[in-house]
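Just one protein chain is left out here, and the rest sit where they should.
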């Protein structure tokens, strides 16, 4: 391979990785905008902290595990060799089949590490306003250093979902978003809802779901949340566009271009669908559903952004957005799972849909393969997170006390207020 | 053409398009910062909605019309073929004269579609705080699907302004910004000023302009507006820099570099000029004029960013900024056109100046050609928008009632407040 192609691929990786890193700012602003004032500094601290922890843990062991040269298909071999080698020493992605590198190894690490941070970011939103900070950081380290790399290896590192399994997940509707959402669901259930979110139980829907008054706890800064959504939208061009992993011939350049065009179309479809439904059924176009519609659309297209036409991508995004919308209502009203920012719906429900719709436009995937992958990822994330929090809770209280929640986590954990003069 | 050049051009298109998409966030934050609190969630919803609608409408019919293979010079042929083809099937820009493609077609679509959204964004600011949401979305669809593509075709698609006409507009001072501003002016006049903006008419200036007390309705979040301006500034590197449409030889690489350098210089010139004038004549350097100075400078350089020297670009930007400043005062005080964010001045007045200054640095343009183009574009945008709103108003009220304006559009249209705890 000529050097200039290597340079172009490396540059492409770096720019795409920079866009994905920017998503960390997007999650931060989205979550800061959707929590109440008194918990804002805390959620911001969690976000910058989790990004930093994810980057560091992935360097220590996650990257080497994800691209392990050895493993049994389910568990990769864990090593700490990354610590001891030259930068970029152990990567695998940066090489073609015959061993020729096609991009700088460090650029591959950079691109992969920002994905990990994205997965962990999903969790912070779902447990906002009630999870103590340091238990959260411990969970972040656990996910970035163990939970994510193992199942990343299944799909991208040579594990059981990699080859001939009928599972296809281009940029990680499953491997990143559903995984994050599964961890988030486990954490949200373990911790329980925020104080004041639900009234007393007064019966059951269908004999199953607790009936209780649901209180709206409004986000404090919707322009910040909208900015966060736009940041995520922009960052997603890197998230999906970079997942072609190279850019140096006409075929793959076309692929990257289709991916970016479709990613944009899907987000637009998600927004429009949610705006229309909100208008028709609820008479008001609640901005929060439009924002979640964009994210739901983006998550849905992520599993196969290269294969649909623009119109198909718009429709996939619209369905992803609507499923996110319905799921938001269902989790809040029926299941009584409190998810302040809607992360479980946007990344989990839309993520499952994204995975299951792949076979319609991509011959390399089967419905059975996709379903198995989704189930395996969801179970892995849910069970490990729940178990981790269960054990952690013996060491340090995971849930902030009712008193602290009433006062706000900023006062207890951070010591400064987000908006002291307002 | 070798494949690597094709890859580089495609990558360049994608990155430049991503920067332009980012301008959607810029307009959102600018407008969110310049309206009052009670209308903030609504303007944000309009912005994310219009971007989504513009992207979808342009996919359905706009792109095919803009690059129509047939047309009479004024009206291109409209088709829906884009819906039925493979992604990237119908573009024309992605090909060299002999038919060789020089970049992925989908990357060209992606770059073009974000331009459309920019044009529509200009309108939302001018009608802020008083236009009902769904009539606005209808207007957005009309502009993106018909108004913009037709006149885009005049200049970029082979229409009457394309060749040998003496009209040159590199990245769209006219085709994007003046068009958007003309639509915005028609809409602002049709809808009338916000309730409370002007007092009772007490006479006429020069027997022409209504004399009435002008009330300042202050924007609620200036740091958000400043962030929006910085976002636009950054995005403009893609807007102008991407308009070279390729990057794969030394001459065009030099051109792109000049464009980016000059774009930056013009914005800086616009800011400095407005700061100095504000200081000298009004003693205080009102931040809002500095922000509009940057935008005015950027709009002014857009018609010919490749040909001036750095110093000329700075001067063009300074003039654009000052004209925007003067125009802001004139529209508000004399013409009594209420434009809450200054969009008509920043994009329209500075846009006309940008078009008219092209012949000074670019031999391919004549003053007569430029003037004809500007007039044609302005008339097209103004007349069609006015007519559309006139007809639409029979179906659905375009203007929010005084009562709703007093209560704020958030309460009526969105159902949640932007800053509920503040």
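We just call them A and B in the order they show up, numbering each chain from 1.
Here, a contact is a pair of C-beta atoms (placed from the backbone, for glycine too) under 8 Å apart; a residue touches a chain by one contact, two chains touch by 3 or more.
In this text, all values refer to a predicted model and were calculated from it rather than measured experimentally.
Enquirer: Among A:282, A:390 or A:422, exactly one should touch the missing chain; which is it?
Expert: Answer from the full complex: A:422 touches the omitted chain.
Enquirer: Consider the whole complex, including the chain that is not shown, and state which of B:267, B:398 or B:416 touches that chain.
Expert: Only one of B:267, B:398 or B:416 touches the chain omitted from view, namely B:267.
Enquirer: Which of these, B:79, B:162, B:285 or B:366, touches the one chain of the complex that we don't see?
Expert: The missing chain is touched by B:285.
Enquirer: With the missing chain put back, one of A:134, A:205, A:282 or A:390 would touch it. Which one?
Expert: Of the candidates A:134, A:205, A:282 or A:390, A:134 is in touch with the missing chain.
Enquirer: Taking the full complex into account, find the residue in A:55, A:68, A:343 or A:376 that is in contact with the omitted chain.
Expert: Of all options in A:55, A:68, A:343 or A:376, contact with the hidden chain holds for A:55.
Enquirer: Taking the full complex into account, what residues of chain B touch the chain not shown?
Expert: Given the touch definition above, chain B has residues 2, 4-5, 8, 11-12, 15, 19, 36-37, 218-223, 226-227, 229-231, 233-234, 237, 241, 247-250, 252-254, 256-258, 260-262, 264-265, 267-269, 271-272, 275, 279, 282, 284-288, 290-291, 294, 308-311, 314, 419, 422 touching the missing chain.
Enquirer: Please output the residues of chain A touching the missing chain, sorted low to high.
Expert: Residues of chain A in contact with the hidden chain: 3-4, 6-8, 10-11, 13-15, 17-18, 21-22, 24-25, 28-29, 32-33, 40-41, 44-45, 47-49, 51-53, 55-56, 59, 82-83, 85-88, 103-107, 109-110, 113, 133-134, 137, 221, 224, 227, 412-422.
The rule we apply is simple: only the chains that are shown with their structure count from here on.
Enquirer: So the centre of each chain is just the mean of its C-alpha atoms; given that, what is the distance between chain A and chain B in Å?
Expert: Distance between chain centres: 34 Å.
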